[in-house]
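Of the protein chains in this complex, one is absent; all others appear in place.
And now, subunit A:
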Amino acid sequence: MLEFEKIKTQRLLFVKCKGDLDIECEEIVHEELIPAMIHEKNVRVDFSNVHFVDSSGMGLLISLVKTLKDKDINITIQNINDDILEVFDLLQIPQIIGSDVLLLES
């Protein structure tokens, strides 16, 4: 189950996600999350409270980023935990969605 909260500022739409991103999120991503972002110029997604992303969730995330990029919307994702980053690295997600999307702590 994934839940999200939207905070609109002058510069961007801040979307705070909470829960697991897996196959059960198919509808919420395509029917609620993407439509909520599609008319914005800048979107920042916060993953502080996302603790698990499985392979289906990775597919949804790639789909979300590609959909927004196709519409010239800037999207960045911040506060990704180490477990999820490890899977991103294994799957070479930055190569697929663009390394500029992931905001990593130096």
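Heads up, the rule we're going with is that a contact is a pair of C-beta atoms (placed from the backbone, for glycine too) under 8 Å apart; a residue touches a chain by one contact, two chains touch by 3 or more; residues count from 1.
The working rule: contacts and distances are computed from a predicted model.
Enquirer: Looking only at the UniProt record of the hidden chain, which name from "Sigma-B regulation protein RsbU (Phosphoserine phosphatase)", "Magnesium transporter", "Molybdopterin synthase subunit MoaD" or "Spermidine/putrescine transport system permease protein" is the right one?
Expert: Of the names offered in "Sigma-B regulation protein RsbU (Phosphoserine phosphatase)", "Magnesium transporter", "Molybdopterin synthase subunit MoaD" or "Spermidine/putrescine transport system permease protein", the absent chain's UniProt record gives "Sigma-B regulation protein RsbU (Phosphoserine phosphatase)".
Enquirer: Touching the absent chain in the whole complex: find that residue among A:34, A:73 or A:96.
Expert: Only one listed residue reaches the unshown chain, and that is A:96.
Enquirer: Extract the touching residues of subunit A with respect to the undisplayed chain.
Expert: For subunit A, the residues touching the absent chain are 1-5, 18, 22-25, 27-28, 32-33, 36, 51-52, 54-56, 58-59, 62-63, 89-92, 95-96.
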